[in-house]
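Pasting a structure here, questions to come.
The complex appears here minus one protein chain, its other protein chains still in place.
Each chain gets a letter, A and B, in the order it is written, and its residues are counted from 1.
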Amino acid sequence: MSGFELQDAALAAKISAALAREAAGLGRAVSLMEVCGTHTMAIARHGLRRLLPPNIRLLSGPGCPVCVSAQGDIDRAVEISRLPGVITASFGDMLRVRGTRLGLDGARSAGADVRVVYSPSDAVAIARQNPGKNIVFIGAGFETTAPAIAAAALAAQEENLCNFFVLPLLKLVPPALRAILSDKSAKIDGFLLPGHVSAVIGVAPYRLLESEYKIPSVIAGFEPVEILHAVTRLAAKIKAGDASVENAYRRAVPDEGNPAALELLYKVFEPADVSWRAIGKLPGSGLMFRAAYGKFDAAQKFNIPEMESAEPPGCLCGAVLTGRALPPDCGLFGKECTPADAVGPCMVSSEGSCAAWYNYGG
Amino acid sequence: MAADRISLAHGGGGGLSRSLVEEVFAAYFENPILRQMDDAAELPVSGRRLAFTTDSFVVDPLFFPGGDIGKIAVCGTVNDLSVKGAVPRWISAAFILEEGLEISLLRRIAASMRAAADEAGVSIVTGDTKVVEKGKADKIFITTSGVGEIPDGTDVSAANVREGDVLIISGPLGAHGAAVMNARHSLGIKSGIESDCAPLNRVAAAVLQCGQVHAMRDLTRGGLAAALNEISAASNCEIELDEALVPVTPDVSAACALLGLDPLYIANEGRLAAFVPAAAAPRALADMRAQRYGESAAIGGLVLSKGKAGVRLKTRAGGLRVLRMPEGEQLPRIC
Partner (left out) sequence: MCLAVPGLVIKLSGSQAEVDFGGGAVRAASVQFVPQAKIGDYVLVHAGCAIQIVRREDALETLNLLKEIYG
């Protein structure tokens, strides 16, 4: 396999035609939310909107860990990065998000030692190589990333490293789904669920969508034909009144997810009430270190309590993240707010809805 | 451009870089030659046509798989001249050196520059050296300028692009950006990925043989996306790129997938894009492929229409999207 088979244009066209037939049978416009920022990017990158029928509207959800990091959390990360003797390690995604004054890239320009890493274990390596410094890893991500971060903390413990810390900005997907649906003004007829989060958490956590809200959902892969297939399945389920959770990514998602990863995740972290950008505090929606692992918590170590920072004025990220607005609805979109000079995180994050819309045409 | 201070994004080769040049430098320097804004300036010297270009090089790390700052300093200027249709002849090299830099390192860079110059058939004929205190420069900055001769009858300029012109890409994309990024951030990808850094004078001369090249661009920061957007704006034409036809090697493709990068946006240092009329394309392609550094040249797209600027991408899956001017440095991502 060359690797591009699941981008096959002929197959995509056939699925698109089938989708058009399903959609015609719906007799109305429907809104589907794709929760995962990687889906937002994939749809935009592959130009898939052109292959969708006009009555199927795709909304982006709060599945971009950068976009949903509260302004105050960004400011905390920046403050930590500016402390003497600290090396800050971060995924590239976080670097350009603007804090109230600076982002991590701005802090770096001003002299802070901020390094991009691909893996949390790279941050542990930096700690190992720099015994005289404190290494703080900016721990943003969802359930896909949390096990790797938990493993990094345990590896640091195993090696008796006393200079490795994590600023925990981790969030959980199912509570976010609840929060979105609790706002009746967002009319969502179906969910495209995050394939790789699901590879970790499995199918069960999404059943609330059926039992409590009667909204159909499909766990989808990230290749064009997989996304088109998932959207077609959603259209069919809406038409049939079938609100069940469907796993259309079986090759990567066993029904039970990855129990070993979940076990390690919940050994190190526990659910906590955390703030999401523009949504506010959601109960049980994030992860904090358990007491036994509190020594890794950068916020505790450096005494940087939670901060509440105001959203930039005019920024519509909150509404965009919850599917109540599309990027062009924002007055700043494409004018004061562009990827080169972003106001809100949805534009600066590589997988933010606004960036996807701006860069790829929506 | 709203900024009042220079940020790293101004150096990214994308729209912000262009705004800086247009709104600050070009605004003050304004003259008919500069207004062309091609890769090299054409100088009216009695009896001959000369091309003149300059470029500064700051790269971290200084040495990376497949090249070093010296090699790209020479090749970059050779290539800017070459894509203007000029035969590169003479290069100048100015160095800003940070106090404390090892001279052995400098020797390696100088040797590399000589090797690149020899391969390209140019001489480094003049230069300058300045030393600044430790901390005032990142080890070494190199500025090269170059002069070349444009043969009679050669008229290569972005403005010449016509509707129906075919886009030829001289080889697989993204190797330089992937190699350098992997090294700079210690991203840990072990691979044979080497920078594509190379002198393109022979590749350019080969494609010019058909006598019908309308425009050429050296692909550097911002990748093919930046170059196409620049040509589109300069010629006011709409260009369509076909993703399935764009050459990318499997290892670069894999590294980009892993890091969340797009080969269309990342830097190259030994690739060019050429626009030729459709009838001339088969010959131009064959001529390019017969040259070292052009062996894997491919047709990648075409000019749809004139009168409206824009670049779009037909995706492998049959979708369609805008291919925008990239902004700022591409960074690895996990999402």
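We adopt the following convention: a residue touches a chain if its C-beta (ideal position, glycine included) is under 8 Å from a C-beta of that chain, and two chains touch if they have at least 3 such contacts.
Because the structure is a prediction, the values reported are computed rather than measured.
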Full-complex contact with the absent chain, from B:Val180, B:Ala255, B:Val276 or B:Ile299: B:Ala255
Hidden-chain contact residue, picked from the options B:Gly121, B:Gly188 or B:Gly211: B:Gly188
Per the touch definition above, residue among A:Ser217, A:Asn258, A:Thr338 or A:Ser353 touching the missing chain: A:Asn258
For subunit B, the residues touching the chain missing from this view: 187-193, 249-255, 257-258, 260, 333-335
Interface with the unshown chain - residue positions in subunit A: 1, 3, 5-6, 8, 11, 14-15, 17-18, 36-39, 63-65, 91, 118-122, 141-142, 144-145, 147-148, 151, 194-197, 199-200, 221-222, 225-226, 229, 250-254, 258, 260-261, 264, 351
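Note that in this section only the chains that are shown with their structure count from here on.
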Rounded Å distance between subunit A and subunit B, as computed from the means of their C-alpha atoms: 34
Complex contacts: residues of subunit B adjacent to subunit A: 2-3, 7-9, 14-16, 185-188, 244, 250, 253, 258-260, 262, 313-322, 324, 327-328, 331-335
Residue ranges of subunit A in contact with subunit B within the complex: 3-4, 7-9, 12-13, 16, 37-38, 41, 44-51, 64-66, 91-93, 95-96, 105, 109, 115-119, 122, 141, 145, 224-225, 336, 338-341, 349-351, 358-361
